[in-house]
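Removed: one protein chain of the complex. Kept in place: all other protein chains.
So that you can tell them apart, the chains are marked A, B and C in the order they are listed, and the count of residues begins at 1 in each.
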């Protein structure tokens, strides 16, 4: 295409990998035109088979430098790198807790920056962070803006930064957009089996399995099923809020969840205070662990976490009653501890909680496998929409889901 | 309360039964005031225990006769009967296919009309019908307006009509409005067990169990579970549409449902024509039964219906492809056959279909037990909203539901 | 890629047009691999600008002829045509009402078949039909299987058939999959303005605007807004069911919709019989038009359709009460009349009805602009999922939508 005369600013970028398969080329072309630019394909070679890599060189045109910079910033997230090699630009943070204007904003994809002509991988990959450089080790890493300290060298602009979007691996399908895995009307067995397999793989390996769960786990009577997964060593970490822990403890002490008898499904008004009395008892004991020790708490998910060394983290929210003494009421502190705990997580199962799932999703790099389960399709759509081939959404009912999951685990154990 | 002077028209009504328990009195008082009338409680005796009946006599006041008549019409549906005994009024239908102006519009509750001073029960109870009298037998019955013939005597107005609202029986709870059984966050096991019990009770009894089902039964891979219920004699009737039967047959012939491989959940575009080819094959065979006979159809729900003498009725809709030759494409004819088939149904399980469930719900008297299962809460809310204590809504996933149901049936069989 | 030895069957296909932009190439590659085949890109030229067409030649490999045929059938729907030119194969229908085995199943995209070496466009384009040839005129057209007569020549297989997938036109975005227009959390004004523009364009042109509507239009109090669109000449056709027409007439006669007073939103049980009395009155009048003539119906959407020569079509369903005398109770007859009425429709607005919207969507070719409006995201997702760039989904509330639409129409009229 002949560029119209207005688009006189140009930069050449290149794109490598499975750029057709993984939709990178279409996405990059779309981003350019919707950002107000135009393009010219200067060179393209498409691998003749599915697994052969492709390569394209594009000229990107825009009316002015600002538009071009914005376009380059966006397409760099899809892996388009300027062909003119440049080191990244570093600017010292001028105050604590904020980044310099023009800072490079990270994605959750693997990223490298160019320092002294050398490409170096960024550590602690996480979206929506700045990238700072350790002055001594020359190691770049992602850092949330709240943790920035004055004087830290911060990457500014997109020059000298390159992103490696995750490529689809599995053989069945080439393209994720055809896989609307959130549907309520699809058979789900295979996905459940894959979750079981992931739990099995992680049981004795270095990678950990994390359950991020909401209180519906207790309300639906799934507590004993999760407890069994814990006792059998399939879950190594639990992230939840005050509500899941409270209703689990209420269920253990009073046999109800939000006043509903979980055993025989008698739905009564009876016991609407139970959850408050449960919290009060644990507060009186000092902590969940102390309540287990003292014998005040003898069963349930939280009890089993204590007994089986499952790391649990309870993050607070403004809708909490109580809360339980273990709850981290400060959101930043909770994020810090979640972030630290996620370092060795390789599989994450998110069940029936929008808040905690989005929070964890924000902190995870794109290559960690995530499965989101909820009976509400809109929750699953929101969670599955991470732009990652590694996230699968499942619209189904919580209790039958855990029941099927345990059945699949049993079967896989026999093999 | 002293009535204001404007409300000079009055009628005395009485109300009997568990009028506090079943919320009849509050409903009647609400209907009077929201309809623009006022009331005076002239006499009331409330049974001192839960099972002792109560009795109330009310004066109902309104500004004009029309308002009063409208109020009386509405409260009569909740069982409030004028104390002044009167025979019902009969007017001959003047044309075919329509009722006289002012016709009495039926509810789905047990109803009696007074003829020659005698109360007689209305047959074929169904909501939104007229009540006509057989001239010879003096038997009143509900009749949809399309089936009315010129000359038939039709009940007009509410005088001489009394309705017996269903009263709540079970011991656990006195009042249905506290039982929001549609919640996604409640334990559902007890309800599933009760459904299993209802199926067991009906297996050899005179009452029949009816499944009203949508195509999600096939898409979710629940076909084999429904087939097993059929083969073991737990379902005697099936009402569905072209889609369920088509995808069941597609699944039997091609192994897919709407092109999705149900066995291994491979979600492909592959085979989107399969459903059309399946319909064409059955059309070529003449009917589903003939396809079974000729060996063209060897498995699946429809096959098992033919083999195990399950009455199936496929009602057409404007979104149907094909349709299959067995489909009743005329809505009135389908309604007539559904109505006839429902006479001996005592338990009705509605799964994953709004259209067919509402259609069947419209035809059923209030005392037939109905369970509605859908993963979409709005569907369940609409279906459960029949004003009947006999209807239970269940928000859950279809395939795990049938799996649990079979497990509960197995357990009950052992007892 | 070197093909593994098992994949010895091969066919060469070519793909033209905006194959990157419109995602055709990725879709074709995905379909091949997920269908069990492999591919080799033998030649590719990608236009250097957005509007320059591209061209690709692929070798498609499969283990056996059946797999290859199935893959070729599927990719032909995305426009991939075998390079080896062949006429289409015709087989005579052996019975009425069914197609020969192996029939070509149509899409809603523009299609040509090759007869005597000449490519001829198929008329009456509609998905899920057979393609039959008029013996005299040599004109091919889509025909639903129910209308097939013995002796008609029917296209069999995919040889000699080519499909022209619709290409995206608008400048803003290159790729539809990035445009999740169904979101509830997006600004919607621009879409509403575009709908207003489409109505204006069609007001005096040869293309007609069709409203497909559900009863929520009446329940939400949008009836007068739709009436105004009718009176001002913006809607030329209305497809609906018994319910919309019934509640519109109930609203006109009794001031309520399903017993709810639409004017002052008094939500009462009052008047739940009104809809039945409304139907009965129209049945007594003979038809809606006769009721308008006799003065029994003096306002409302249906009245205005009669007065302003808007073609209305009421299709029946098994959940209908009554129904109104104008309702087409036979689904096949309704489909036939809908199909005939759609010939000159160029813009279709679907509001608050799943059943009628899907039915109409099934009958429309891909190039007719369709907008689906519903407050329930799952309905919009289902309707918008037609694989057409011409379908836009809008999750919003019905009454405010029509109010905004009228405001935009007013503004455009002033220009």
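FYI, contacts are C-beta pairs under 8 Å (C-beta built on N, C-alpha and C of every residue); 3 or more make two chains touch, one makes a residue touch a chain.
Just so it is clear, the model here is predicted, and its values are computed rather than measured.
Partner chains of the missing chain, restricted to those shown and counted over the full complex, are A, B, C. Within the complete assembly, A:145 is the residue of A:91, A:145 or A:200 that touches the hidden chain.
Among A:45, A:83, A:150 or A:280, only A:280 touches the chain left out of the display. From the options A:99, A:143 or A:398, the residue with contact to the chain not on display is A:99.
Screening A:92, A:128 or A:293 against the full complex identifies A:128 as the residue touching the chain left out. Contact with the chain not shown here comes from a single listed residue; of B:120, B:346 or B:378, that residue is B:378. Residue positions on subunit A in contact with the hidden chain: 30-31, 34-35, 70, 73-74, 95, 97-99, 101, 103, 105, 128, 145-146, 266, 268-273, 276-277, 279-281, 283-284, 315-323, 329-332, 334-335, 338, 355-356, 358-359, 362, 376, 378, in rising order. Counting over the whole complex, subunit B has residues 1-2, 20-21, 23, 25-27, 29-30, 33-34, 38-42, 44, 46-52, 171-175, 177-178, 377-378 touching the chain that is not drawn. In the full complex, the hidden chain is touched by subunit C at residues 172-173, 178-181, 184-191, 215-216, 219-221, 260, 262-269, 375-376, 395-397, 399-401, 403-404.
Rule of thumb we're sticking to: only the chains that are shown with their structure count from here on.
The greatest centre-to-centre distance from subunit A, using averaged C-alpha positions, is reached by B. Which two chains touch most often is answered by the contact tally, and the pair is B-C. Distances from each chain's CA mean to the overall CA mean are smallest for chain C. Per-chain Cα centroids separate subunit A from subunit B by 46 Å. Taking each chain's centre as the mean of its C-alpha atoms, subunit B lies 33 Å from subunit C.
Chain centres here are Cα averages; for subunit A and subunit C they lie 38 Å apart. Shown for subunit C are the residues that touch two or more other chains, namely 30, 34, 378.
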